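Below you'll find the structure, written out as structure tokens, and then a few comments.
Removed from the display is one protein chain of the complex; every other protein chain stays in position.
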Amino acid sequence: MSERNTYLPYLMTIDKVIKEAPGVKTFRLKFQNEEEAAGFTFQAGQFGEYSAFGEGESTFCIASSPTRKGYIECTFRETGRVTGGLSSLEEGSTMGFRGPYGNTFPMEEWKGKNLLFIAGGIALPPMRCVIWNALDLRENFKDVTIIYGAKTVNDLVYKSELKEWEERPDVRMITTVDPGGETPDWKGEIGFVPTIVEKVAPSAENTIAIVCGPPIMIKFTFPVLAKLGFTDEMIYTTLENRMKCGVGKCGRCNVGKLYICKDGPVFSKEQLNLIPAEEY
Amino acid sequence: MMSDSNTFEPKIVAFVCNWCTYAGADLTGTSRLKYATNVKIVRFPCTGRIDFLFLLKSFAQGADAVIVSGCHPNDCHYTSGNFHARRRWIAFRAILDLMGIDVRRIQFSWVSAAEGAKWADLVNNTVSDIRALGPYTEYQKVAEYLEKEGFDGEA
Amino acid sequence: MEKLRERAAALLADGTVSLVIGFEEGTKRPRPFFCRTSDQASKLIFDSRCFHNLAVYVTKKELVGKEPFAVTAPIATLRSILQLYVENQLKEEQMLILTADPAGELFELRSFDEISAYVANFELKRGEREEEILHKIEGMTREERWQFWLNEMSQCFKCYACRSACPLCYCTKCVVEVNRPQWIHPWPAPLANMEWHINRAMHMVGRCTACGACGEACPVGIPIDLITRKMMEDLAPEFGYIPGLPARQGNALSSWRLDDREQFIR
Partner (left out) sequence: METKYISKEGLGRWFDAIVASEKRIYAPVKSRGQVDFKQVKSLSEVADEYIQTTQSIKAAVFPKAEILFSYEKVNGKVNLTDFDPNSVPETVLWKVHPCDAAGFRPLSAIFNWDSADKLHNAHLSRTTIVSYGCAIADESCFCTSVNGGPGNLNGSDLQLTMLPDGGAIAEIITARGETLASLCPDAFVADRGDDKSAHLVDLPARFSLEEVQSKLNKAFDSSVWKQQSERCLGCGACAFVCPTCACFDIQEDVHGSKGRRIRCWDACGFSLFTLHTSGHNPREHQSQRWRQRILHKFSYMPERLNVVGCTGCGRCSRACPVDMNILEHITSIAEQ
């Protein structure tokens, strides 16, 4: 019988809109077609192509955890035509989604290990998926440490969840803002993420570090982790490049011979060492 | 506008400036002067703001003619917007004419805020001119390209 | 030509310039060449077959950097360079021109005024090809012109070689790449192609120096250069400039005169 047209999106209803930070919104999306909903599965780290009909498509990760069934969430910052179009949609309206695309974080392999999450700015969403996935299966992992930083207090996303993580006894949560980005009542750390990682100095013993953030943050965080004793196969990140198709055809996202949309977006630092850094 | 179904009713888009022609067209109405209803008015701050692409897009989307009108020379609210516009239209008309686009379907005018009657005349004259020319299907039919079969680019 | 090679080699050797943008023998005909050392200067050629408009490279920062450089420039290139000066895209102190007249005499030009004076000796005329096609178009009815151009535009696949080859298309983001709003469809289709070329012609009004690089670059052979050339020829008297000789008074569309023609305005 006829195969599905890869480029045809699933129709989704925007179930909930959460304003996270200036220009940043989270959408909770539900499948309009029950059959499609039933057939849909994904894993932590995957992404999709989100459609604003009338504007086009944009690529974001799936920000919700696969352990939370019945919906997916995406978080995006309004920057261009598509995100602008999405941003103007209200609860109850229809948008498109195709996916899930890309590889996943090897959560199974990480069983029994400590997890260290390091995120900066708008890069928390891909990590939020993994964090909730880990917390929902808390017994599978040992210590969970989250270090999250943003430019200013205002720019921190998922504020209520940050609070929830902070209050959980089984999570060590460190929040930081760049110097000058604090408010008078700010109680978290002040400083750039790499500096705070060095200060917190998490143990590398039996630990996986998941790092996600702007290139400059990643560049300065890797040496700190190395100093703390993390070897390359213990460090994971998720990359993004410009994409149009999401399925390895349109020719944009490749880094050397690898396609971020197919071979990524999740890479260990060990894998990153094999591909040319200038292409991502 | 009363007409039997056989009469072709031109679709006309008018790009006008806020300060003179829009006010002039307003005056036409408040003066209870009757004029053709074929015109859809789009208001701009100044004729200097009217990009030539607006005109092309109007034709592509089904307009049979376009009116562009603003303040008389030396009357521009921004001093020289209409002088810049005039130069632009000299060049644009020349390019369109070279490409074989029917420049008779673009009517430029100066209509001041006091010239309600001139606006009515402008619209009525343009409508009757375009009615004589017929619909601009020559241009419009080229807009529907993707539906066509064939990949050799033939229009 | 030999004198030009020697001079280029000397300029590179004594460090006056760090780069000479010139021509070398290509696989079919001369092609642009970036000469960075004096030993490479022997590869330089400069003759009537050198048609590329090298002015397209002088605004590319990644190529020319901040050091002084030289360009071996035929007349068409010089006209574009003058226009780039008018548009404040070049610094007089960074660029040196090497050119040779038809008799083979070498000229070194270092400023807008020197180039203007040199270029003024050459009249901008239609070549045989331009004359032939423009004569044909000028003899057509409006409907025939529309069919002619529509047929030509239907061949365009939006590779933007015309834009890339044009020294005056130096915008880093072109209007066709702007998407809020998306004025011109980014895909090739007869009308979208027509809109693109009309748009390009409008953006060239009073700026085009009729070097013909866009038409030469077009892989599908659309005579697009004739649109802007005809424009220049027809509008130059109207706007009071000499075709192909940019003056510092400003571009046609950024200036105006009280008595600009307006008989088409009702």
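Per-chain numbering from 1; labels A, B and C assigned in written order.
The criterion applied here is as follows: a contact is a pair of C-beta atoms (placed from the backbone, for glycine too) under 8 Å apart; a residue touches a chain by one contact, two chains touch by 3 or more.
No experiment lies behind these values; they were computed from the predicted model shown.
Q: Can you list the shown chains that the absent chain is in touch with?
A: Visible chains that the missing one touches: A, B, C.
Q: For review purposes, identify every residue of subunit A that touches the missing chain, sorted by number.
A: 2-9, 11, 51, 53-57, 79-80, 92-94, 96, 214-215, 240-242, 244-245, 247-257, 262, 276, 278-280
Q: To test your reading of the contact rule: which positions on subunit B touch the chain that is missing from view?
A: With respect to the unshown chain, the touching residues of subunit B are 61, 145-146, 149-154.
Q: Which parts of subunit C face the unshown chain closely enough to count as touching?
A: Within subunit C, the residues that touch the unshown chain are 26-29, 31-34, 52, 56-57, 62-63, 151-152, 155, 157-161, 163-165, 172-173, 177, 182, 185-189, 213, 216-217, 219-221.
Keep this in mind: only the chains that are shown with their structure count from here on.
Q: Where is the C-beta contact count highest, in terms of which two chains?
A: Highest contact count among chain pairs: B-C.
Q: Which chain would you call central, comparing Cα centres to the global Cα centre?
A: When every chain is reduced to its C-alpha mean, the one closest to the whole-protein mean is C.
Q: Compute the centre of every chain as the mean of its C-alpha atoms, then state which one is farthest from the centre of subunit C.
A: A
Q: Go ahead and note the Å separation of the Cα centroids belonging to subunit B and subunit C.
A: Each chain's C-alpha centroid was found; their separation is 34 Å.
Q: Starting from the mean Cα coordinates of subunit A and subunit C, work out the distance between those two points in Å.
A: Distance between chain centres, rounded to whole Å: 48 Å.
Q: Nearest whole angstrom, what separates the Cα centre of subunit A from the Cα centre of subunit B?
A: Centre-to-centre distance between subunit A and subunit B: 50 Å.
Q: Hunt down the residues of subunit A that sit against at least two other chains at once, touch-wise.
A: There are none in subunit A.
Q: Residues touching two or more other chains, restricted to subunit C: which are they?
A: Subunit C, residues with two or more chain partners: not present.
Q: Which residues of subunit A touch subunit C in their complex?
A: Contact set of subunit A toward subunit C: 80-81, 84.
Q: If we count contacts the way the header does, which residues on subunit B are in touch with subunit C in the complex?
A: Listed in rising order, the residues are 52-53, 56-57, 60, 73, 80, 83-84, 86-102, 107-110, 122, 125, 138-139, 142-143, 145-146, 153-155.
Q: Okay, in this complex, where on subunit C does subunit A touch?
A: 179-180, 182
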